[in-house]
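Provided herewith is a single structure, encoded as structure tokens, for subsequent inquiry.
Only a single protein chain was left out; the remaining protein chains are all shown in position.
Entry: chain A
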Amino acid sequence: MKQIWNERRSNAFLWMELFVVFVILWYIVDVVYVTLSIYNLPMGFDIENTYVLRFERMTSKAAAYQPGRTMKEDVADLHEIVNRLAHRSDVEAVSLSQNCIPYNDGANSFSFYLDTVPVRSLKRWITPEYFNVFRYRNIDGSGSESLAEALTPSGMVLSVNIADVYQDAPWHGKELLGRRVPVWRNEPEAEHLSIAALTEPVRYDHFTAPDDYGSRYAAVYLTDEEMESLGETVYIEVCLRVREGQNDGFIDRLIVEADRQYQVGNLYLLDITPLSDIRAAYETDSVNELNTQFCIIFFLLLNIFLGIIGTFWFRTQHRRAEIALRMALGSTRWGICGRLMGEGVLLLLISAIPAWVVAWNLGYAELVEVTRMPFTAGRFAITVLGTFILIAGMIVIGIGYPARRAMSIKPAEALHEE
């Protein structure tokens, strides 16, 4: 300790650097911590082995075009195609939906009333098989089939957390089951739907917090009439799940048969995309942001490393005489090494304490990210500890090489030089 004070002039730079870097690094570690904690929360659904297909109406210039077909017939043709898909030996489930595939770049909204409280959420405008395609889970543990049975033109399925943010609502969670509520308008003549089933919460993507708007939904039956009113079949999403173990080469197998099997009336297969591609496209921006943050962390740690290794190199060089003396007087080589390491870590500790104060104040003043996760003592403790360990690691590695040189000093030679 005394030695640190004696060398305070040259330690001042190191101390300042450690302090500044600690605060900046902590800020970024905090952001990364929030993002990663949220990333790993359960999604509530599964997109493995799933695909979304779109079927478009041929133009009048195409050879196979049949003039005079109505939208009603187009929708019937679409059902025929879906039927054929569902009967494939390698397909497990097929569903239709409008603007609500997982990770979709856009969403419909929905609102209904619990007593007098309006509840707004995402709208999953789907046919019942959707739950089987994406393996939503009923809160009673029965999986997805019970959800498919529950969804009817008069019964909707909600996520169990749909009313959680509405403190005034008379019922929350499980209490919602079985109730009949007005939809869109709170009037006796308005359309009413009953809450037929509840599912585990479903997050929009890996970066959405569980209490965000994107983590609540209401699933409503997509009727044929509603599909016909869309005007074009290309707006209807056909989602399917391939059976376990049969996913390899599925797209190729399907496209080979597309001309014969899946071209009905005026409809043809426009494209087929695995949901994993859609997820990648949607999450690209958030992933890039995370990567950028990792880069900044790497940059800061690299600078610490360079600074420490540089400063301690010169230190060991200057103190050759002193080190040699210590060794001559009985200190072991590892003792020398330990002393150096200890000096570095102690310096870190001294600069860390004011850094903790600054960090705490930043968090308290909510200058950190608080929209997705509140700033709790636990979060503070973990992030501060994490930052400390990262920097301490750099210090240990940075002192390592100079310390090895120090350990190999031959006392007689060094003292002789002096």
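General observations
Basically, a residue touches a chain if its C-beta (ideal position, glycine included) is under 8 Å from a C-beta of that chain, and two chains touch if they have at least 3 such contacts; residues count from 1.
Note that in this section contacts and distances are computed from a predicted model.
Hidden from the displayed complex is a chain whose UniProt protein name, among "NADH-quinone oxidoreductase subunit G", "3-isopropylmalate dehydratase", "Cytochrome b" or "FtsX-like permease family protein", is "FtsX-like permease family protein". Only one of A:V256, A:L270 or A:A328 touches the absent chain when the whole complex is considered: A:L270. When the full complex is taken into account, the listed residue touching the unshown chain is A:T311, out of A:S121, A:S144, A:T208 or A:T311.
Summary of contacts with the chain left out: across A:A190, A:V256 or A:L302, the touching residue is A:L302. The missing chain, though absent from the display, is touched by one residue of A:Q66, A:N83, A:N288 or A:T376; that residue is A:N288.
Across the entire complex, the residue among A:V20, A:V165, A:V345 or A:A392 in touch with the chain not shown is A:V20.
Residues 9-10, 13-14, 16-17, 20-21, 24, 58-59, 61-62, 105, 270-271, 281-282, 284-285, 288, 291, 295-296, 299-300, 302-304, 306-307, 309-311, 313-315, 318 of chain A touch the missing chain (whole complex, contact as defined above).
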